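I am attaching a structure below and will ask some questions about it afterwards.
A single protein chain has been removed from this complex, and every other one stays in its place.
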Amino acid sequence: MKIMTCPLNGPRNISEFVYGGQVKAMPDHQNVSDTDWAHHVFYEKNDVGIVLEWWMHSPSSFWFIAERHNATDEIIRTYPADQLFKQRVDFVANEGES
Amino acid sequence: MSVHLDHIFESPLRGLSHEGDISIHDLTNRHRWGLRGQGAAEALRIQGWDLPEQPNRLVASINQSFVMALSQREFWVLDPHNDAADLAMGNDFTTDAYPLFCQSSHAWLVLKGSETSALMAKLCSVDLRPDAFNLGDVAQTQMALINCIVVRHDLAGDDVFSIFVDQSYAEYALEALLDARQEFL
Partner (left out) sequence: MKRVKNAHFGQWIDPSQTIQFTFEGGLVQGVEGDTVASALLANGQWVQSRSFKYHRPRGPLTLCGYDANTLVQTPVAPNLLADRLPAEDHLAVTAQNYTGSLHFDLSRLLDWFGRFLPVGFYYKAFFKPRGIWAWWEPIVRKTAGLGISNLSVKAPYNDKTYAFADVAVIGAGPAGLNAALLAANAGAQVTLVEQEPRLGGSMNYHAFEGNYETTKSARDALVAAIEAHENIDVLCSSTCNAWFGDHYLPIIQKSRLIKLRAKQTILTTGSSEQHVVFRNNDLPGVVMCSALDRLMRLYGVVPSAPVVVLAGNDLAYRTAFSSQDGGANVAAIVDLRTTYNDPALSDEAKRRGIALFQGCGIYEATQGLFSHGLSQVDVHKLDERGEVAEKLVSIDCGLLAMSAGFMPSYQLACQAGAVLSYDDSTSQFQLSNLPQGMHLAGSVNSVFSLDLVEADGRNAARQALSNLGIAPDSETGSAEDVNFTEQVNHPWPFLKHPKGREFVDFDEDLQIKDIINAARMGYRDIQLVKRFSTVGMGPSQGRHSALPTARLVAKTTDRTVHETGVTTARPPLMPEPLGLLAGRRFHPLRRTPLHHRHIGLGAQMTPAGSWQRPAYYGDPVQRTACIQAEVRAVRQGVGIIDVSTLGGIELRGSDAPEFMNRLYTFGFVKQPIGKTRYAVLTNEQGVVADDGVAARLGEYHYYVTATSSGVDRVYRDMLRWNAQWRLDLDIANVTSAFSAINVAGPLSRQVIESVDCSVDLSAQHFPYLAYQEASVAGIPARMMRVGFVGELGYELHVPSPLMGELWDRLLTSGKAHGIRPFGVEAQRLLRLEKGHIIIGQDTDGMTQPDEVSLRWAISSKKPFFVGSKSVDILSKSPLERQLVGFELGATSPQPKEGHLVIRNGHIVGSVTSCEYSPTLNKIIGLAYVHPEDAVPGTTVVIRTDDAVHAHARVVKTPFYDPDNLRQAL
């Protein structure tokens, strides 16, 4: 069984982890075309190379980012999500919300 | 609270001990509480608690209690010598230190004996042998396919494992431990 290194808990069997999909930047949902949005929702990077992925260590519910080579399955490195997502994300302010 | 907790507090494992070369004790009804948030460490320090330097470590602190760090911002205070005192409803919080629900959410088992790491190796994929897993080490891992927290610490002079599992899995976890223990009896 493969080992993955959790930035919080160290190296563990891959069975302790949950895959969370590729890291994808969400397009501006108010200005994106329907086609581009569908592309964002349904398509994943599938060319050979290093992909950025969400993984969660299940016993600690800790989400982090893994850089993995999708052909060799080598995990190049893992790091906490806050190294990638440093800023608070806001959407356009609510008006007249009930 | 108008009813005495120690009368109505029910552990799924009924507080029983299973004696043997490796003994298993139910400490679910013993007191524990926790804080999580940016200000959790600071809030505890102000109250006089000693904190582990690193996540996934436990230290002995005041009042014969232990403080366990599950991350940089999550701490459990374990008080094995007193009964459950309060059951936080989670309402009294500041926006940087949130009380946790560990008294209600988890069962607390203690494993005592000379071959506890061999027993645990039948259930858990983390190397818990004394050379690899030091006193005060904490592992957030899985045991018999369920999530758990395993801690090695000193309890009244004994070198023990404390195991915390979701209380709804408590009986299942105990059954798995008792089954694995057969060959060590």
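All chains are identified by letter, namely A and B, in their written order; residue positions are counted from 1 within each chain.
One rule holds in what follows: a contact is a pair of C-beta atoms (placed from the backbone, for glycine too) under 8 Å apart; a residue touches a chain by one contact, two chains touch by 3 or more.
Everything quoted here is computed from the prediction, not taken from an experiment.
S.K.: Which residue numbers on chain B touch the omitted chain?
M.R.: 1-3, 5, 8-12, 28-29, 36-37, 84, 87, 89-91, 93, 95, 98, 100-101, 103-106, 118, 121-122, 124-125, 127, 129, 132, 144-146, 166-172, 176, 179-180, 183
S.K.: Mind pulling the chain A residues that touch the left-out chain?
M.R.: Contacting residues on chain A, toward the hidden partner: 1-3, 13, 18, 20, 29-30, 32, 34, 37-38, 41-42, 54, 56, 61, 63, 73, 81-82, 85-89, 91-98.
Simple rule for what comes next: only the chains that are shown with their structure count from here on.
S.K.: Tell me, which parts of chain B touch chain A in their complex?
M.R.: 55-56, 70-71, 125-126, 139-142, 147-149
S.K.: For the complex, which residues does chain A have touching chain B?
M.R.: Residue positions touching the partner: 8-10, 12-13, 15-16, 57-60, 62.
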